Structures are given as structure tokens and as C-alpha cells.
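Working notes, beginning with the structure itself.
Every protein chain but one is kept in place in this view of the complex.
In this document, chain identifiers A, B, C and D correspond to the written order of the chains, with residue numbering beginning at 1 in each.
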Amino acid sequence: MSEIIRLEGVHKSFGEGPGAVHAVEDVTLSIDRGEIFGVIGYSGAGKSTLVRLINGLETVTSGRLVVDGAEISAMREKQLREVRPEIGMIFQQFNLFPSKTVAENVAYPLRVAGWDKARREARVAELLSFVGLADKARARPTQLSGGQKQRVGIARALASEPKILLADEATSALDPETTRDILGLLRRVNAELGITIVVITHEMDVVKYLCRRVAVMERGRVVELGEVYDVFSRPRQDVTRRFVGTSLRDRPSPEVLARLAATHPGTLVTVGIQEDTGSSARLMRTLGEHEVDGAIVYGGITEIGERPFGSLTLALTGEDEAIRRALADLGGYTTVQEYPELEELKR
Amino acid sequence: MSEIIRLEGVHKSFGEGPGAVHAVEDVTLSIDRGEIFGVIGYSGAGKSTLVRLINGLETVTSGRLVVDGAEISAMREKQLREVRPEIGMIFQQFNLFPSKTVAENVAYPLRVAGWDKARREARVAELLSFVGLADKARARPTQLSGGQKQRVGIARALASEPKILLADEATSALDPETTRDILGLLRRVNAELGITIVVITHEMDVVKYLCRRVAVMERGRVVELGEVYDVFSRPRQDVTRRFVGTSLRDRPSPEVLARLAATHPGTLVTVGIQEDTGSSARLMRTLGEHEVDGAIVYGGITEIGERPFGSLTLALTGEDEAIRRALADLGGYTTVQEYPELEELKR
Amino acid sequence: MKFDWAENWPQFAEAFGQTIYIVAIAMGVGGIVGLVLGLALYTTRRGGLLQNTAVFTVLNVLVNFIRPIPFVIFLTAVGPVTIAITGSRIGTEAFIVPAAIMASFATSRIVEQNLVALDRGMIEAARSMGASPLRIIFTVVIPEALAPLILGYTFIFVAVVDMSALAGLVGGGGLGDFALTQGYQRFDWAVTWITVLVIVALVQVVQFVGNSLARRVLHR
Amino acid sequence: MKFDWAENWPQFAEAFGQTIYIVAIAMGVGGIVGLVLGLALYTTRRGGLLQNTAVFTVLNVLVNFIRPIPFVIFLTAVGPVTIAITGSRIGTEAFIVPAAIMASFATSRIVEQNLVALDRGMIEAARSMGASPLRIIFTVVIPEALAPLILGYTFIFVAVVDMSALAGLVGGGGLGDFALTQGYQRFDWAVTWITVLVIVALVQVVQFVGNSLARRVLHR
Partner (left out) sequence: DAAKGSEDNPVKIGVVGSSDPQWPVFKDLAEKEGIYVDIQNFSDYNQPNPALADGDLDLNQFQHILYLAQYNEADNQDLTPIGATAVYPLGLYSQKHTSVEEIPQGGEIAIPNDVTNQARALFVLQEAGLITLKDGAGVVPQPADIDAAASKVKVTPVDANQTVVALDSVDASVVNNDFLKDAGLDANDALFADSAESEGARPYINVWVSRAEDADNPTYTKLVELFHDPSVTEAVKDASGGTASIADQPASELQDILTEVQGSLK
């Protein structure tokens, strides 16, 4: 697959001297043409700054940034202007034009790109009806709800059919249903038109649903990068583990565990479910072999990139010895998390 | 429990005549002192407008609105001013003061409330360190990331220890980890100080984690209202069902089902897990009794309001007849969703 | 020997016509040139779309050079330009030249002032689409600042009407001169105030239009 | 009989002092009164914090009534007020009265214009905390509009300097009058332009300060 975006040792600081903020530090990564690439990380990690470098809204402090063969980091504003129509952007703060109507907002990039009136109108109508705002075409942004504004921003970014779409928290203000529609749209434009999409999000579901690869940022640096399935199933960094955990909501928090222990007899364990290491069927078989009863009390199995993934928390009942052996067997092919502290409590 | 907010037949329209937008229509509800009340619904459903009525930022078109004994809907701006310091608000669009520093933004409501300098500074320092922005105290809002802005908004709304907190998508721009911290804080102020909180959110996890009761809005109307557990486990409206579904991510979509059917032998069924109707242990026992093997291929069990809730999708293998009987038994105490269309495909 | 309205009505009408003529052209030219200058000040200032310290400094100093010059001195100084354009230093047209220049410089500051605090987010949005600075100015900057700009132009309109009272300096006539020479200099307060009232009425009409436009543009 | 600088230096110095005096007081008074009037226009306008059509209409008409009156007529008309305040209709102080009034009205429009497009979100935030309109004005509206306000006041400063050239009408002196009577009226262009350059230098200094303040306030 050919590469469309490459960052080499990119730094970005705001201000100078000891008070400077190093928003992006030494980031090297490469995004392939036609892929959907996710960026996640704590608030303030530098995600927005990173994508704003890609279309040159911020200038690189040091390092090299190449987009579709053009060296953005060496370009002047005038040259950037020629590259930018190929890069659509959904802004975290929407950045709509307050004095223009919704339709005019969406039509703006088309005017810049020189589309004629008839094509423009048709395209605007198509996009607005897609984002469910056909009836708001003549409203002004101040008359819209938060999610409506965000949808106008999405329509505007997609309007001129860019090659690259930078989506900075594109669904943060949307209800789950509308989010699903928008994500479906993004997936479709990616599949049908081959648009490369860089997605910043704090919703792990968005990453799981959309992205092939994901980068995890922490304090300006990319601390983890890889296929979404790998990153989620075998997180190496603490930050990733926490994100994946909260996202899957498949690992019970200490409070929840304490409650589960109080209401369920038996030994609580959390067992990882992964396509290549442990399917739930194999798991149940192992328990059956050892004559151990396993009640699922918490956890979940979903898909990441069309492959099953998750964990189940079981309350195991049976002979102590049998349980011990069953766990040893399980440990042979998947991850097993035991909770000795809970056993202490029970005694 | 005493009531703190009451709406009686409240309407709110923008504009007049045929072009008018009826953002809130005939809403009657009552919120108890000290409860955390959730409002969910599609983008544009009228959620923000509803809470903006509560502190009089928008005036009621018709109907009655009483907050803490004061009839907001009959008040003039001057009287409202006396009620408002008791009502903190986190705005969907943050609405920070751009020319003030982060610390000054948070201190503003304290100045309005007449706190002296020493108390003000202590309180601001406490809040900023809580939302993780102690190092940004002297930055301006334009120098903050989206999530950082939102956290300033949260700190500002909580600063003067209001009796009521209106939180309009308070965590929409935050990563999961920070979201968890903020939700923890809200739960704490609710528990410790007895603050009543009205939460608008599109994140069902937030509802599940925080709220006791939830209202579902659709096109300006409250279409469903009740205890969160009840609404989530037995949704009556279509919109609620969709939201709950996407939220729990425990019911596979048709695409996912098709893939599961392709990769797993056996009959796929989705079984509801609820505290009072079907625990997973009971489920497994039933299958065992009929000598049916059930591999869990999808789904999840979480807690809502400290009670287990979810669904599991199983691939059942065994005698056709045994499977039929097992399903009949299951149907006796919980919900069972079969997928005959998949069976068609297999043949 | 008070003013005889019946007899001198045509004189008043002529003065009215002259004021309209002066204000229309000075506002027209000054408004456009001032807009261009103001946009130039706005775009070349630090952090602007076309940041350029040299151009900004020259413009900034130039505008400040011209504006505080007492009008009659300025009018005399630009005499050669006036002659080149209108063929004479006196008469209504001859007054319009310095008036339009002064109006341009004043307008440029008003325009600059109304643009300087514009939200940068939407300008970034336009930049991200590859719009050129000129396009951004005409399709984003101006439309977004339209309400204060309209009020700014209304302000300048009043200033130009006020300035038009100086037309008499070079025999340019106009209502202001009429009020001065037929009223004030003759201590004929009736004529003075009737004429002033007509000027005020003219201004009120324009301000009313300006206010309504601004309100409409603010979408309230 | 050209101007003899060596001998008449004190006269020039006196004129300089008079200009500073006139401008300082007219700006001081006009700036504050204009701010109050401008805030009143802003807050009482439709959709304002203290929307009040009656007050707005009266103020709006009043401001438009005063501003277009030719200055010399206005100065004569407010003579009684001037006498009441300064005891005389002539002299430097006597000029300051009408100058300050005119400056107030002009400033009010500049202030109004710079506030009208302010983002309403943050005003709502302040309202939601129970802040009174007065507090909102002083702690939110003005601070948030500070950059354009500073440029607006710089604009008015130049206008007042320009107006100060009219002080000679009532024997008020000042640099503008000096340029007119010692230079222009005697066709002594050296004196004219030297004096004008001093005025311009004064203006440049103030504009420079204004620009730097505005820039700092914009946090760029």
C-alpha cells in the first residue's frame, strides 16, 4: 500500500523558553493511502495539534512532514493553498461561519473549489439530507443544537470529496444513533472513494468500528502504534490498557468486583477472550473437563476489526483442587486474572 | 424525597408562525432534591433547550417551571439573578471568557458570589488540581485543547458549590480516563454535598454510571421516563431501544451476526441477562440440563445502578430437539432472540 | 433683513443638493478606498492573513500622518492633486477630493478596528479549505464583521456630513455652509437651526437604516 | 516677515501646552462619558442586556442630533453651558466644554460599534452565574472587547487632536490654531508643516501605544 502521509521526527512547540508547551514531540509515523487511522490519548496529549500540522494550520517547529508527495513542512502559505483543497477537516470546535446559513456553510468549500451552481446545490442537498439536516438548510449556526453544528461541520468537510479527511472528534457531540450513521458514512466514503481518514477520538468504539491502525499519544509522543486488534488485545502501555479497559467495560472495577464477590458464590476470575488464543467455546470445554461450574457474572465479547475480542469474569464453583487445575489449563492458552484479595475477604 | 425542580406543561418555541421551531413541547416532569437525573435523546431533540429553561437563560413560551420553590417561569431577569448563583451550569459549547486566564475563569462565579480573595484562591487551586489543570492556571482558553476547555467549564460550574448543577454534555470532549475522574467527582459532590445534578449526555455509560432516573426526549417531548434500570432493561420506545442497544453493544448487528454464523457452528441465539429474570448461572444450568453446548460468541454483562444487566449471544450445538427444548425453557424466564434468517443461510 | 425663505428657497435646495453630492461621492470613494486601506491594515498586522511588518508600518504611519492635519491645511496641501483631478481648487468638486481622501483614512481605521477581534476559528476553517486570503477577506472576514462594519460606516457617514460643512472654505456650498453663511455669520438663528435640523434629519434616516441593517445582519 | 522661531519659541511651547491640555481633558471627559453613553446604547438596544426601546431611541436620536452639527454652530449653541461651567465663552477652557461634549458623542458610537458583535455565549455564562448587568459590562463585556476598544479610543484621540485645531475659534489657542494663524493664514508653509509634524508625532506616539496594547490584549 502506498504511503500518503509521513511524519519524520516532527516537533511542535507553542511559545519559547521555559514556559514553552511541547505539544507534539518527535513523532514519526506513516499513514497509508486509503486507510482509516486512529489517534487516541488523554485530553491535552497533542492529538489536535498533530492533525493541524498535517494540513499546515500549524507550522512544524522541527522535523519533516510529507503529504501526498508534497513536503508540507517546507511550504509557504501560498503553496499550502494548493494542497489544502485535497484535505478536508472536521474541527473539534466546529468553526462554522456564523453569518452563513447551513447550506452556505456546506457550499463554501465547493465555491473555493470552483464548482458551478447546479452541482453545488445538488451536492449540498445530498450532504444535508445525509446528515439529517435538510430541514435546517436555511438556519444559521446560532440556531442549531450542538450535534447539529457538528453535523454541518462533517458535511462541510466532506463536500468537495477530498483525498484525505482529518476528523477531530467528529462525533463527540452526537447521540449513539447519529454517531452510527456518521461512522457508516465515513466507512462508505473510505471504501467507495478510497479517502484516507485520520480520526481523533476518545470513543474507543469509534476506533474499533472504523480504524485499521491506531496511534496512542501521551504528552506529545506516540507511545504505541499498530493494528487496532493488536493494540487492543495486547496493550503494552499503561495508557492504552486504561483506555481499552474503560472502552470494553469488560473488566470489572474494584467496586464492582467487591459487589460481585458479595452476591456470587465461588472464585472470581477474569479470562481473556481472543480469536487466536482463547475462544469462549474452548474455555467452557476446559471448565467442563475439570468439572468446574463457571457462571458468567461480568464482561463481554465484541468484535474488533471483525475479530472477536473481550473478556469474561466467571464465578467458578467446584472442588478447590479442580478449580486450581482448570485455571492452570486456562493459563496455558489465554490470560487469566485472579483476585486473591477477594478470597481474603471471603474468609 | 422533596422535589427541587418541577416542569408543568412547558413549551418553548423559537420564532413564530409556520417557520417556528418547537424545541420543547409539553414537558411535565419533576426532579427530586439530591438526585442525579439524566436526559438523553437524539441530536436536536431539545435537551439543551430544556436545561436552559431551568436557569432562565431561555424564557418559557408557556407552562410553569418551579425551581426550589421559586417560579422561574414568572420571574423577571432581576429576580432570576438571585436564584442563579444556586444553579451551576456546564455549557455544551464551554462558553469560557477568552480574555481571562483559566484561574480567572474559575474564580469568576466566586467573585460574583462575593468570596474573599484568600478563599477564592484556595478554591480555584483545589478545583484546578482536581480537573488536572493546575499547570494551566495562567493559560488563556485559546491555548487549551478541547478537553482542557471542557474541564475549565466543569471547574467553573462547580466553583461556588451550587445546589443544582446543569451539566450539558459535560464529558463529551474527554478521554475515557478523564471522563471517569470527572464522573467520580460528580458522584462525590452529589453524595457528599447533596447537589442535585441534571445530566444531558449521549454517552449511555454516563447515564448508567451516574443517574438514578432518566428522561428520553424525542422531537421536544419526553417520551420515556423512569429509573435507569427499568428504562434500560425494558425500553418501551423505539428511540430508547436503539440507544440502549448501541450503548451496551451487547446485541450484534446484522453484519456481525452474519460473520458469527459463518465462523461458528451451531444455532445463534441472544439471551437477555437480568438480575430478576435470568442470571447467567441459571442460563448455563438450563443448557447443561438439556445437554446443549453453548459457546458465548458475543454480548456482555455490565451493571446498571449496581445491578447486573446485559445479553449474551450463544452458538448452541447439540441435538436439534435438545436445542429446541432448551430454548423453550429459557424463554420461560428470560428474553430469547432467535435468528431464523441465519438458519436459512446455513442450509 | 432676516432670511426670506420664500424667495431664497432655490438657494437652500441647491445647498441640499450639494451636500448630497459631496456626501455621496466622498462616502462612495472614501468608503471603498477606506475599506481597502483598512483591510490592508488588518491583514498585514502581526498575526494577520498576510502579515507584513513593512507594509503595515508604512500604512499605519501614513494614516496617522494625514488624519490629524487640520482640514483647511490639508485641503490646501492637496490642492495640486485637486487641480489635477477637477481642474480647479475651488467649487463643490474641488472640495470632494480632500474630503474623500480624509474619509478614506478615517474609514480605514474604523474598518481595521472592527475586524481585529474577529474569531480566528472560522478564518482557519476557510484556510483549511485552501481559500486565498482575498477570498477569505471577501467571503468570510467582511460578512462576519458586517454588523459592526455597518455601524462603522454609519459613523463615518455622520463624520462626512459634518466635514461637508467645511465645503464653504473653497466655495463648495452645501447645507453646512448654508447654515454658517446664511445663519451663523448673520446671527440668524432661525436659518441656522432649520438648516441644522435638515442635516440632522438626513443623518437620522441613514442611522435608522444602518441600525436596522446591523440588526438584521446579527440575526436576532 | 517670516516666523522667527528663536524669538517665538515660547509661543509655540504655549500652543503645545494648550493642545495637550485640551486633548487630555476632552479625551478624559469624552472618553468616560462616551463609554457610559456607548454602553447605554449597547445595553438598551434590541437583544441587549437591559433592552429598553424608549431609552435606546432617545439616546440614538440625541447622539445623531448632536454629531452632525457644524462645530462652530455647536460651540455657539452650547455657549450658555460653557459659561455656566467655565465662567466664560472664550479661552482654552471654554473650548474644552463643547470639545468634550462632541468627543463624548463620537466615542459613544465607537464604543457601541465595538461591543455589538460580542459573542453572546460568554455573556450567557456570566448571566447563568447571577452576575448583574453592570458587573457583566465591567467584567466581561469591556475586557472581552478591549482590543477593538483600545483601537477605537486611539481613533477618537486622533479625532480630538484634529478637533483641537478649532480652539482658535474662541481664542483657545493650541497647536492647530498655531499652524493656522502663524502658518496657514500667513502663507508660511514652513511654520505650518513644522507644527503639523509635531501634531503628527504626538499622534504616532499614541497610536503606537494603542497598537501595542491592543496586540497584547489579543494574546497573540
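By definition in this document, contacts are C-beta pairs under 8 Å (C-beta built on N, C-alpha and C of every residue); 3 or more make two chains touch, one makes a residue touch a chain.
These numbers were taken from a predicted model, which means no experiment stands behind them.
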item	value
In the full complex, displayed partners of the excluded chain	C, D
Option from D:52, D:132, D:181 or D:204 whose C-beta touches the chain left out	D:181
Touching residue (missing chain; options D:20, D:36, D:55 or D:83)	D:83
Candidate in contact with the missing chain, chosen from C:53, C:185 or C:212	C:185
Residue numbers in chain C that touch the chain omitted from display	1, 8, 11, 72, 76, 79, 83, 87-91, 94, 168-171, 177, 181, 184-188
Contact set of chain D toward the excluded chain (per top definition)	1, 72, 76, 79, 83, 88-91, 168-171, 173, 177, 180-182, 184-188
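One rule holds in what follows: only the chains that are shown with their structure count from here on.
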item	value
Chain centre separation (chain A, chain B; CA means) in Å	21
Overlap residues in chain B, where contacts from two or more other chains coincide	93
Of all residues in chain D, the ones touching two or more other chains	none
Of chain D, residues touching chain B in the complex	121-122, 124-132, 135, 139-140, 143-144, 146, 217, 219
Touching residues on chain C, where the partner in the complex is chain D	45-47, 60-61, 64-65, 67-73, 76, 106, 109-110, 112-114, 116-117, 119, 145, 147-148, 151-152, 154-155, 158-159, 161-162, 165, 176, 179-180, 183-184, 192, 196, 199-200, 202-204, 207, 211, 214-215, 218, 220
List of chain A residues in touch with chain C within their complex	55, 57, 80-85, 87, 89, 91, 93, 95-100, 108-109, 111-113, 140, 142-143, 156, 160
